[in-house]
Structure formats: structure tokens, C-alpha cells
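As you look at this complex, bear in mind that one protein chain is not there, while each of the others sits in place.
Note that the chains take the letters A, B and C in the order they are written out, and that residue 1 is the start of every chain.
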């Protein structure tokens, strides 16, 4: 195990936990990542010494918490290089971010027979909100196909784009296949067709450096908990001119400028979209996770994940009877597969007993899994703290599973 | 300072903080309460040793986190005595809970000219979502008046109730006046008129023992952060038969049973309403806060708050030129007032400098404050750790403010 | 003692000879493989108990005052557990099924599979079995 990784692992006490009396390998990072001690400490320090509601009080603690909260917003803004921190709205996570756009943008600007274009590799969170929007407005959901390597078929995508396409919603990185989509090209083509583009970045931000200005996307959604930050916090990036003309989605608390029973006027962005007491500790933990990532640096992260991906693919390919799903040319550290003749549920139960935490099932991407015509995937997904040794453990465990079930 | 309180205060390190080089009194508990070390520790223990996504994985950690998360749901259910833990939906807080009902119940069951009845003492979070619902459906918002003591006028409320009234939404305890509303009576009358009743319990749960079955309310909403729990977590209680027939509000993640592009079917309650990765650490902190409250016991809490309220009223009444707002017969530990001839903003700035953290302004209850025809209130609100000595500090500070501004 | 509980004890005894999880699971997997076949005409949507991860089909019959269960699953460990449940619950009167205490599953050390949070449909299956028993009871 190399030194750098060892130093990273020291920040994650949970990795030393024993499961069923044995050390275990946490390879379920696409579901949620573990949290470095600095992130955890930022949260507890806040509660033990700084806690207060924000924006509302003139007193010292409230003022201090507000400054810290807004500084966290600026950190998130810099993290994805948005031009203005008021373009960052704090949400619970990717799911809420997408629902916000589907409601605040969708309800206002979509009408019957307009089209929303997604792909076959979306997570349920980037499918269901659009289905619900369609049933509210009469718009239609169109699905761009993928090929068996798990890549978009660009000319099919282009064929589906037309003047009726009002929203293109696409994942930056697929949570079931690991594919990194050519979203820059997608965004350009969608803009040419006059559509706005929402990017589901849930799986991207921990793996790639994201620059929303360079991408020129209209909305970008991500979750803290998948990038080493606490649960219950995430972000929606939106271009200022779009956010400005959207109506608020939720009402209450500080999202208003003035309330009377006759007429309520709304606050400016981002506050217009942040009804209710925000998750201040979550935002501070989010910021600490951003520092954690920048300290390591994306060069290191990308290299290390590529190494795990290649090593993993090679090692797993040595095992007879494995069928891989998702072999795109550009991938993150995520491998999905099936074991011939083995139901993924059986594999999951036994791998767990053997000390390997992976995920199986439809991975909240049922249409993608259905496309491969299997009852579920087995997915190993890597975090920055994972090692080749843990992949060896996975491989040994798979051999053992095959033996048990043979 | 009595012994019991001393033991409670030891659990709140932040109370020992110095502000502007002096000890300070935190009297802004209606905005948010401080967190006992056990709550903070529950959150950090979770992240350091137990963290995983829930419901989704068959592996050990995920299983363990799921059990813990569902146990927290059961604790919340027992806390308000709901008959079934599937009647508890985890949300970000009161605001999200109310918005959920306004959308999932409101959009489906309200139509043009139906009426929603609230009171003059609601928080913006219990006004704006209904205004937005009215503008979506053509329903009308009706406002039941209050008198100058800050109490509902029951016969006016009865007059406003009629067969068109579909929803009655009322706060259990007013955040600006401290009034404890006779909600049991309100619920009975509303039910007789055929309306469903939503109770905003944000200010109630830390002050009173709540029993939703005894109240027979249809929905009950509250926030963790106002009852010694972390931010970013709260709950919606809803009667099972109502929740069952409501449509989901947000789409994504685990709220589905099955997703295809043709047809998506939704999960059962409570999961139907919990789209996206939930805030597991928040839920566990919520549970720890419930234990903190039950260990102290509501008898003690009510007694102590009553003592602070009475002592506070008496001491403040000795100061010349104070005008009180909210003098209802049944009140929680909250005192709102103005100093004659002093703008509340000036008072706030100086009280802060003198080491007293109170809140001033419209308190997110602008229509209530407008009713008293002042530019804002000064509000001192007590937590279970506050002391008579801190009230003395407040009184001394007010005298000083008057002197400075005279 | 209820006949179902007796059968449960019998199963617990069988499992008690195993020292570690691996042997237990091997036995469970054997039970899955040994499971009586179910006529494919019963593997229809109406009989499907959906769990997130593996499908379970359950078909009941009522003959001479007793309930008989037939089932299948696409996952072999699930099948093992089903077979165990059928051994215990099938061929019993509605009352016996309704009143049966299924504590034996705990005793074997497989309760993790029956946690409502383990989305494998087994909890729903037991619920469904007791429900069928209740329905048959009203018919008698």
C-alpha cells in the first residue's frame, strides 16, 4: 500500500472496523463515501462552539454563523468555478436539486408536447422528477439510447433533439456503469437546439474537476455525502439569469422579502430557493470536504482511481464466468458485473459475509439494469482511500462465492 | 443556580463561550436551540464508525445503518405517540413538512374556491406554502384574527369555518407571542366542519408533551434543530390513511417500487415521501435529542420554563417603558416586547454588545408583528438550560440600553 | 406446542451441528437446491412477492382443512429460506399458521434475512402466508 494512501486512510477510522470479526473492504463508495475526521470535526466543532441560526439575528453568534455559512457557499462556488456564489443553492442533495429545477423551472416554462430528453443510463432521481413533470404539464419524456459498452449513441441523441426539446437532463457520470459522458458536446448540441441542460453530477464531483463555466451547463446538481461530506447537504448550481426568472418552489422562512396576507414578495437568489432554517453544519462539513479534496488534488485522485479501475478490471477478468457491464472508454473507478449462473442477491449475501461491502440490485437505475437483461448488477465502486489489496480481497471473495454456490 | 440546571448546562460547552470578551446569555432558543454533547457525539460516532447509505445495500454496514435509521423513526413516533412509525416522514424541518402537505395533499384535494384557514399568529412557513397553494389551485386563504393578548378569538374562528374549509393550518405555539393555542378544541371544530388539520409544532415539541393520537390532528410538523437536535432534520407526522392516498411530492431514489419509462410505481409510506439519500446522521441525532428530553422529563421542563417566564415577566415589568406583546394565559418560555422610544434594531445591536443574544425584527411572523403596529419585536426565548441569572443579565442590559439611548 | 413450532425446533436442531456461518449457508444453499419444484403456471405476476433484490413466487392451496404452500425464487439462498419456511408452515391448519411463533428463525441465526430492512421480500412472504391462512380460515 503506498504511503500517500496510508496517510489518507488514517483520516477514516471506520476503515479499521471489523465486520463479522474480520477486516472489511468498503467498496460501496458510489452509494455514499466515508467521511474524513476533519469533516466530522468541523461539524462537531460547530455544534460545540458556534451553533446559531443564520441570517436572522443581529447577535454575535448568529452573525458569525451567517458569515461561516456564506463562506461555505463561496467555497462550493469556487469548487465548481461558478461565476457568482449566489448561483449556489444549498439543498439536501442531488435528488432535491433536480426536483427543484423540475418544479421551479419546469412548471413555469414547459407545456403540453414539449420534450424532456434524458438517457438510458440515468439514476431514478434523474428520471422520476421528469416523469412527474410530464404528468403535470403534458410534456413528453424522451430517452436517448446507449450501446452495450455503456456509452451514449451520439447520433441517436442528435436525432432526438429538436425544437420541442426544452430540457436535456443527463448524468455526468453513470452510477451503474461508470461511464463519463461527453457532456460538453451534449451541452453544446442541446443549446444549439434551444434547450436548457441540467447535469446530474452526483457521481462526478468526487472523481473529476468540474468547471461549470467551461461546461456552460445551465444547472449542475450534486450531493455532499458522495464526496466525503455529511449527509443532508448538497447543492444546485444554476445560471443567475435562469434562477432569477424561476419562481420559488418551497415557501417559508427566509425566502421572502415581505409577507402580508395580500401579497408576498420573494427574496433574491439564492435565498429565494432556501426556505426554512438551512443545514448550517452540513454546509460547513461540505466546505471541509472540499478542502479535503483540494488538499489531495484531482491529479492524484484521477490517477489513483484509474489505477484501481485498471487493476480491478484486469484482476476480475482473470476470474472465469464474469460478465462486465459498462466498459466505456472514459470511466471512473466503478466496476459492474455479474457472475455467470449466480443471482446477484446470493453473491451479495456471501460477499458481505466474506467482508466485502459492495452493492447489488438495480442500483436505483432500473432501466439501465433492464437494458442488460439481468436481475441486477454487482457493483464495486472505489473511493480515494481504496487499495489494490482491497481489490484482491474482492477477487478472492468472488472465487469463494463461486465455490460455495457451485 | 440550581443543581439540576447546572448538570444540564454542563452538557452544552457553547454556553461557556465568551462573546466580546464577556460571558454571554443565549436567549434566542426559539430560533434554534443549542445541542447537548450526547447529540453531537451521536453524529460523530455515526460518521466515524457506522456510516453507510441505507435501505439500499445488503452489506453489513448498510444493514446496520438501516436498522439504526428505522429505530430513530420509531423513537420519533413514540415521542409524539403516533400509532405507527410509518406515519413518520423524515424531512429537513418544519418548513419542508408543511410544503410537502401543501403539495402532496393540497394539489390533489383542493380546488377553486375551497378555503384554507390559518391564524394571524402564524410563522411565514405556515403562511407562504398556503399562499402558493392558493395561487396554484384558486383556493382562498382565510385568516382567523387574534386579540391583543395574543390569543385566538375562538368565535371568530368558528365563524370562518364552513363547508368550503378544506384545510386548517395552525401553530401549536406561536413563535412570536409564546401563546399555546387550544388546538384540541380547534381540531375538533375543524373536523366537525370536515376539514383536515395541520399543526405547526416547531415551537411546541421542546416545550410540551405532544400526543398526536390524543390531539387527533391529521398532520403534525416539527424541526429537530429547535429541540436540541442537529440541523437539517425534522419530521412530518401524517395519519396513515391520509398519507396513503396522497401522491408523492419529490421523485427519485428509494421512493419508487419500480421504474420503467412507461410507468413508475411508488413505494409504501413512509418511503414514498422520502426521495433521495436521507439524512441518517441527522435522524440519529434527532433520536439522541429525544432521549435528552425524556431523561429530563417534561414535568421538569414545563416547571422550569414557567419559572423563567414568570420571573422574566416580573423582572421586566419592573423596568419602566416596556411594552409586552403576547400575554396569553397559556404561554411557553418566551417574552416579546418593545422599549418605548427605542427602535428594536438599536436595542438588538446594544444588547448584543452587552452579551445578550436575543432576536429582534419581524421574527418571520410579519403579519403578527404588523398587528401590534411596531417595526419589530424584541424577543427573549428560553431553553431548558437558561437561568434566572441570565434573565437578570437581560434586565440589566435593557436598563443600560435605555441609558445609552436616552 | 404448536406443530409449526415443533418443526421449527427440528430445523434449529439440524442447524445446531454447524459451527460457522459457512457451514450454515452451505446447508441453506442445499435446502435451496433441494426445494420441491413448483409448476411454472404458478410463477405468475399475481403470485409474485416483490422484494428489491430477488423475486419470490408463492402459491397456496387449501385441502381438507390444511394449507399447503408452494414457492420459488430466482436466488438460491432465498430459496433455502423459503424451503425452511415451507417445511415449517405448510401442511398445517389455518389456526396453527396464524398463531405460529417463528422464533426459530432467530435461533438459527438467520434473522438478518428477516429484517424488514433487508429488502428480500421474506418478511412480506411470511406476512402473505399468514394472510392466506386467515383467508382460508374464513372459508371454513
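Please note the rule applied: contacts are C-beta pairs under 8 Å (C-beta built on N, C-alpha and C of every residue); 3 or more make two chains touch, one makes a residue touch a chain.
Keep in mind it's a predicted model, so treat the numbers as computed, not measured.
> If I consider the whole complex, including the chain that's not displayed, which of B:156, B:188, B:346 or B:396 touches that chain?
Residue touching the chain left out of view: B:346.
> For the chain not shown, which residue from A:11, A:37 or A:66 touches it across the whole complex?
A:66
> From the listed residues B:239, B:362 or B:402, report the one that touches the chain absent from this view.
With B:239, B:362 or B:402 as choices, the missing chain is touched by B:362.
> Name every residue on subunit B in touch with the hidden partner chain.
Looking at subunit B, the ones touching the missing chain are residues 20, 343-346, 348-350, 353, 360-362, 375-376, 404-405.
Operating definition for what follows: only the chains that are shown with their structure count from here on.
> How many angstrom between the C-alpha centroids of subunit C and subunit A?
Roughly 39 Å separates the two chain centres.
> Provide the C-alpha centroid distance between subunit B and subunit C, rounded to the nearest whole angstrom.
46
> I need the residues of subunit A touching at least two other chains; which ones are they?
Residues 20, 345, 348-349, 360-361 of subunit A each touch two or more of the other chains.
> For subunit C, write out the residues touching at least two other chains, lowest number first.
Touching at least two other chains: 53, 119-120.
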